[in-house]
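Written out below as structure tokens is the structure these notes cover.
Yeah, one chain of the complex is gone here, protein chain that is, but the others are all in their spots.
Moving on to subunit A:
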Amino acid sequence: MEHIRTPKVENVRLVDRVSPKKAALGTLYLTATHVIFVENSPDTRKETWILHSQISTIEKQATTATGCPLLIRCKNFQIIQLIIPQERDCHDVYISLIRLARPVKYEELYCFSFNPMLDKEEREQGWVLIDLSEEYKRMGLPNHYWQLSDVNRDYRVCDSYPTELYVPKSATAHIIVGSSKFRSRRRFPVLSYYYKDNHASICRSSQPLSGFSARCLEDEQMLQAIRKANPGSDFVYVVDTRPKLNAMANRAAGKGYENEDNYSNIKFQFIGIENIHVMRNSLQKMLEVCELKSPSMSDFLWGLENSGWLRHIKAIMDAGIFIAKAVSEEGASVLVHCSDGWDRTAQVCSVASLLLDPHYRTLKGFMVLIEKDWISFGHKFNHRYGNLDGDPKEISPVIDQFIECVWQLMEQFPCAFEFNERFLIHIQHHIYSCQFGNFLCNSQKERRELKIQERTYSLWAHLWKNRADYLNPLFRADHSQTQGTLHLPTTPCNFMYKFWSGMYNRFEKGMQPRQSVTDYLMAVKEETQQLEEELEALEERLEKIQNVQLNCTKVKSKQSEPSKHSGFSTSDNSIANTPQDYSGNMKSFPSRSPSQGDEDSALILTQDNLKSSDPDLSANSDQESGVEDLSCRSPSGGEHAPSEDSGKDRDSDEAVFLTA
């Protein structure tokens, strides 16, 4: 690779984030796709793999006596600190990574070299796993009110929209084209979700080019058509998800929002979700808080508040709740837009759909939802998540926020989702990893041109194959929480929204609950299934023997070895004792707490084996004898591709109980 100035640096130290005095010595490798750190320690040879596409920032810090520190922040919230002995090497690594982390051509991305050893047929099957035509059929379309339009065939009307679009039956091609000319980037109103029960729908578009007084007959007819497609209601909500001030400012640029006087029977509503720049800064501020070394409770809470992150999450949720209520309770259709209708609109439509339709709360349904509201409707993945080198001002955690909204809902409705937290975390990871082709480019058009489906693999198939890892044990298809609309309390509940440490501090394993209820229950359920099978087999045999005995014939049957059902352990523990230097000076009291270093498998991503008391396996740790080694029932189906995991390292985490 021409961009790699130095492929290998020895005697590099990987600094432990929690206790900076501890560092692992090893060798750093740069490959075309990954940064790899391999520890020297012969018994572990632990490897840390970081995809170039996950690298968010690289920071060269002031050289110290020990070497030249390099700080790598990743888009999946991992932070890696390396100390490279030679300034020159450090510079080379730095320059190489700067280039490698910012590919300029799609072909440089990992998905074009990633090969999971599937044949062509399997790959093709993977791409058809999620089928949007099927999804519209599931919604009950086409029907008396809605039809599939071919107006955007070959992306003739709107190049950021998909070709397959549902519009009201009464909306003629003339109306559509007319309306598209009156909308930013020609993103005219189309159907996002159809609520079978009462014919209400959620439609989406971009802002109208209304300026101070412009109007467009076709656009007005388009909204009429949407209203008429819902015979149960005599008005349509138009939800502008922007703060009113932002929308008004747009009028000066010839854009803006719908004038209630021009459109008959609309109810116009601002929601007030901030723009991508505010969100980017907000996340930045929150991550700074997460990065603080041993922050006080006040530092943390104050920083969290100051970041505004949870306020933004709440705003998105509020918008989704408003729309879900309008649809399910008022039976009114809703047209949602923001400016271009590909960020906030996507967030809000998908949150509302998730609240309304239990299908989207299943594994496959959730994939469909992302495929529909995000991928097909031209959410600009490439720009927002910086897959290719581009304008940093375009980058914003738009889908991250949606994923967090889902997590917040999962916390409120623990039985309502078929998938678990790990599923969300892995989707977030792969939005940035560029390992699969799903999230490449900014639109369907671009993806087709790049022939993504012929050249890369689909994440959905990959997740589906490993679905056992992603199931929520509390989900039951016949449970009341899995039926119908999710009803959130009407009173404002700020305390409902919580900091998601499982996402933003996910590489600090010690901060997470050390035992996973999900994994425990999954293990119980797995055993239950085995027991059911065994029970059946036993009953059969018993019956047979009884029959045989009745007939007084002698049949010899062999008793099978009863399988032993030991407890389910969620922890893989053994305590290692690391006696500390016990000198008289009080300051020499160990500034480290008993650590809980996971000698985590290579499977950070798929197998977050949560361990209870984990050993600190530092080189000279003396293993305590006689401690029960509770073996771990690890979730099945780990992914072993090194590319998959961003950290093969043992996450050691030590809470520092003693403050300096």
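By our rule, a residue touches a chain if its C-beta (ideal position, glycine included) is under 8 Å from a C-beta of that chain, and two chains touch if they have at least 3 such contacts; residues count from 1.
As a convention for this text, contacts and distances are computed from a predicted model.
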Seminar exercise, completed: Name check vs UniProt for the chain missing from the figure, options "Large ribosomal subunit protein eL24", "Dynein light chain roadblock", "Transcription initiation factor TFIID subunit 8" or "Myotubularin-related protein 9", returns "Myotubularin-related protein 9"
Seminar exercise, completed: Touch assignment to the omitted chain, from A:Pro103, A:Gly308 or A:Pro397, lands on A:Gly308
Problem set entry | Candidate in contact with the missing chain, chosen from A:Ala62, A:Met117 or A:Met297 | A:Met297
Problem set entry | Residues from subunit A at the interface with the omitted partner, ascending | 290, 294-302, 304-305, 308, 310-311, 314, 412-416, 473-474, 476, 479-481, 489, 491-499, 501, 505, 508, 510-515, 517, 520-521, 524-525, 527-528, 531-532, 534-535, 538-539, 541-542, 545-546, 549, 554-557, 559, 562, 565, 567-571, 573, 575, 577-580, 582, 584, 586, 589-590, 593-596, 612-613, 627-628, 630, 653, 655, 657-659
